[in-house]
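This part shows chain A:
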Amino acid sequence: MIQDYLILSIILFSLGILGVISRRNVFTVFMSIELMLNAANLAFIALSRLHESMDGHVLAMMVMAVAAAEAALALAVVILLHKHKGKLDTNVFSLLRG
Partner candidate 1 sequence: MFSYALSVMIFLPILGGLALFAAPVGRGAARAIGMAIALAVLAMGIEIFLGFSPVGGMQHVEHRPWNLSLGISYSLGVDGISLLVLMAGAVLFPLVYAVFTTRTKGFYANLLLVQGAMIGAICATDLVLFYLFWEIMLLPVFFMIGIHGGAGRLPATLKITIYTIAGSLLMLAALIYVGVAHQAQFGFWSFAIADLAALNLSGGFTVWAFFMFMVAFAIKIPLFPFHTWLPDAYTEAPTSTTFVLSAIMAKIGVYGVIRFVIPVFEIEFARWALLLALAGVAGMLYCGLAAIAQKDLKRMLAFSSASHMGIIALGVFCMNVQALTGSLFQIAAHATSTGVLFLFVGLMEERMESRQIDEFGGIAYQAPIFATFFAIAMLASVGLPGTSGFIGEFLIILGAIKFSIFIAVLAGTTLIVGVCYMLWMYQRVFFEKSNERTAQFKDLRLAEILTFLPVILLIVAMGIFPQAFIGKIEPAAQLQVAQLQKGGESGGIAASIDLAPSPHNHKN
Partner candidate 2 sequence: MHDFLTILPLLIIVFGAVVLMLLAAFEKVSLTTAAGISMGFFAAAFAAQLLAGCGPQRLVFEEIFNGMLVAGNFTMVAALVIFACGFFSTTSSHTYFQVNRFDGLEFYSLLLFAAAGMVLLTMAAELITAFIALEVMSLAIYVLVGYDRNRVTATEALLKYLMLGAFAGAFFAMGTALLYGAAGSTHFTAIATVAASEAGSPLLLGGAFLLFVALLFKVAAFPFHAWVIDVYDGAAAPVTGFMATALKAAVFTLFANILAIHGALHQGWVEILFYLAVFTMFAGNLIAIGQNSLKRMLAASGIVHTGYLLVGLVAISADTFTGAVIGYYLAAYAAGTLGIFAALSYLGGEGEKRATFADFRGLARVRPYSAAAITIFLLSMAGIPPTAGFMGKFYIITSAIEAGQIALAVLAVVSSILSMWYYLRLIVAMYFQPAEETFATTGSPWAGVGTIALAVSVFAIGLYPIIV
C-alpha cells in the first residue's frame, strides 16, 4: 500500500519539476513548486502512518508553514517584477547573464 502513496507522491513531485523547467510564468512556476512541496507532504503523512509516529505530521505542518512563507515572498516578488517590467515571463528577467 505504502508504495502507492509514494508513487503518487513521486508522480506529483515530477510534475512539479516539469512545471518548473517548462513554464515561463512566474505564478505557474511557484505553483509547481507548491505541488512539489505537497508531494513531499503526501509522502510525509503516508510514511507517518507507516511508522505510526507523529514526526511525519509535524514535518508536514512545517512544510506547509514554510510553503506559506515562501508564497508570501513569491507574491512580493511578483509585484516587484510587474512593477519593473510589467510582465511575469521569467525569460524577460535575464539582465544578469554571461
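Candidate entries met the following condition: all candidates are chains of the complex that A comes from, given by their letters.
Note that a contact is a pair of C-beta atoms (placed from the backbone, for glycine too) under 8 Å apart; a residue touches a chain by one contact, two chains touch by 3 or more; residues count from 1.
Please read all numbers here as calculations on a predicted model, not as lab measurements.
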Pick from 1 or 2, the complex member that touches chain A = 2
Of chain A, residues touching candidate 2 in the complex = 2, 6, 9, 13, 16, 20, 26, 29-30, 33, 36-37, 39-41, 43-44, 46-48, 50-51, 53, 55-56, 58-59, 62-63, 66, 69-70, 73-74, 77, 80-81, 84-85, 90, 93-98
